[in-house]
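Of the protein chains in this complex, one is absent; all others appear in place.
Each chain gets a letter, A, B and C, in the order it is written, and its residues are counted from 1.
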Amino acid sequence: MNDQIGATPLPILAVLGPSDASSEEAAIAERIGAVAARAGWVVLTGGGSGVMEAASRGAFEVGGLTVGILPTAGPDRGYPNDWVRLPIYTGSGSARNAFNVLSANLCIAVGGGPGTLSEIALALKSGTPVWCWNSWTLTPPPGAGRPLPRVFDDKDELMTVLEAELSQRSTV
Amino acid sequence: MNDQIGATPLPILAVLGPSDASSEEAAIAERIGAVAARAGWVVLTGGGSGVMEAASRGAFEVGGLTVGILPTAGPDRGYPNDWVRLPIYTGSGSARNAFNVLSANLCIAVGGGPGTLSEIALALKSGTPVWCWNSWTLTPPPGAGRPLPRVFDDKDELMTVLEAELSQRSTV
Amino acid sequence: MNDQIGATPLPILAVLGPSDASSEEAAIAERIGAVAARAGWVVLTGGGSGVMEAASRGAFEVGGLTVGILPTAGPDRGYPNDWVRLPIYTGSGSARNAFNVLSANLCIAVGGGPGTLSEIALALKSGTPVWCWNSWTLTPPPGAGRPLPRVFDDKDELMTVLEAELSQRSTV
Partner (left out) sequence: MNDQIGATPLPILAVLGPSDASSEEAAIAERIGAVAARAGWVVLTGGGSGVMEAASRGAFEVGGLTVGILPTAGPDRGYPNDWVRLPIYTGSGSARNAFNVLSANLCIAVGGGPGTLSEIALALKSGTPVWCWNSWTLTPPPGAGRPLPRVFDDKDELMTVLEAELSQRSTV
């Protein structure tokens, strides 16, 4: 039994990215997943292949909790990947992209197809911090300033900044 | 690092019920949550008050993982309750009722308002087993047989059958 | 160009029912669709076969506007039926049941599988009036009163009451 009164929500890192990752994208996603899990963060993805699978595997292999918010209504078409411990089935297709970013404390996009772009955009809309590596470059229309993701060009810098960020809410 | 290849999804018990539970309903929901958590099951609810809160508290207090699939887009109007460790925000109102039952291996409804009735119905539609205690009595229209929930009148019988069921996929 | 300032929303009748209707259910659904369309109401369904198709056909054949709120992300598995003029694709499976009842001014359930039951329940929850013919009989748990659908046993009575109701917001 816990001593505290009430639960402290577990911090959640959403790793966003396409189902057809390059080997370099998969490698960085796996590192991100592992670092997050070691800091006690839940690693949440869309539960599919590619970047999503790599991040989940990285977290799972160091004992982390991996959540997949699935577009399908049950196991189907590669969902969930083999490393999702907590599959949340929505049967809602791309509408589930909104749930991923609403639930996360921090989003990191690695690579980018159009689905990933929608998640980056929804994160900007909801105010969830979103970081990008090797993803879309976004130039807003002229006029009022728009929120933009934080872009990292250097992998090592991303990992250093991420570790510092995760440590602020580390649960271990 | 785990020895196995790939994750075995954690078994999920969804506890369904209204936000204005009676004390008897809250007591049984809390017992259900505790029993499920002790068997290593995740306890998933809609993340609100009443039955949802009681089941979450019961699970949390014995160290279980409590998930709330929330109708809101962030902390709002009593969501999530204090015992949800993993809040999944959908911003989708009652549409999230569908996600609860799709994600569960077993649903138990305790008491019943109209939202609970919708979840019982969606469980019947998706084929997720659903058990009821002190909830709606459903009489289908004449004609072809319809799937119906399993109804328990006796609390102790419910708990006995539940413990047997949970033990079949116990993770502890 | 219209004279009025702003649009008056079109009144919407949602006809709820299973995809495997009996001939009697299909016949009454078709009558309901026709009566609603003649009164200038939009006829909204889940866009599938059975009761949904019959109501859409009845409305279409007298020149009505038929809307289908589809569970699929595009034409797929019998969705939409041939009589839907305005297909709204959600790709959200049963989560779309919530949208049907939120959008309607009045819901009528004809027959009943579990999906229909979920829509009746969601209508009760949202406060949208819901009428039933040959559908589920619902007995709430003891205790505080619960909202219940209005049940019609007699088809002719249903049609008489419906015509009176529709005439109050007739747009023709």
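Going forward, a residue touches a chain if its C-beta (ideal position, glycine included) is under 8 Å from a C-beta of that chain, and two chains touch if they have at least 3 such contacts.
Everything numeric here is computed off the predicted structure, so don't read it as measured data.
Colleague: Which of A:Gly78, A:Gly113 or A:Pro129 sits in contact with the chain that's absent?
Modeller: A:Gly113
Colleague: Looking at A:Ala7, A:Leu122 or A:Leu158, which makes contact with the chain not pictured?
Modeller: A:Leu122
Colleague: For review purposes, identify every residue of chain B that touches the missing chain, sorted by number.
Modeller: Against the left-out chain, chain B lists 73, 90-95.
Colleague: Just the residue numbers, please: which parts of chain C touch the chain that's not shown?
Modeller: The list for chain C reads 1-2, 5-10, 12, 42, 56, 60-63, 65-67, 69, 73-74, 80, 82-92, 95, 98-99, 102-103, 126.
Colleague: Can you list where chain A touches the absent chain?
Modeller: Residues touching the hidden chain, for chain A, are 20, 22, 92-99, 111-115, 117-118, 120-122, 124-126, 134-144, 146-147.
Just so we're on the same page, only the chains that are shown with their structure count from here on.
Colleague: Sort the other chains by how far their Cα centres are from that of chain C and give me the top one.
Modeller: For chain C, the chain whose C-alpha mean is farthest off is A.
Colleague: If you list every residue number at the chain B and chain C contact, are more than half found on both copies (same) or fewer than half (different)?
Modeller: Interface between chain B and chain C is built from largely the same residues.
Colleague: Between chain B and chain C, what's the gap in Å when you average each chain's C-alpha atoms?
Modeller: So the centroids are 30 Å from each other.
Colleague: Could you give the separation in Å between the centres of chain A and chain C, each centre being the mean of its C-alpha atoms?
Modeller: Averaging C-alpha atoms per chain gives centres 39 Å apart.
Colleague: Give the residues of chain B touching no fewer than two other chains, as numbers and ranges.
Modeller: Touching at least two other chains: 92, 95, 98-99, 126.
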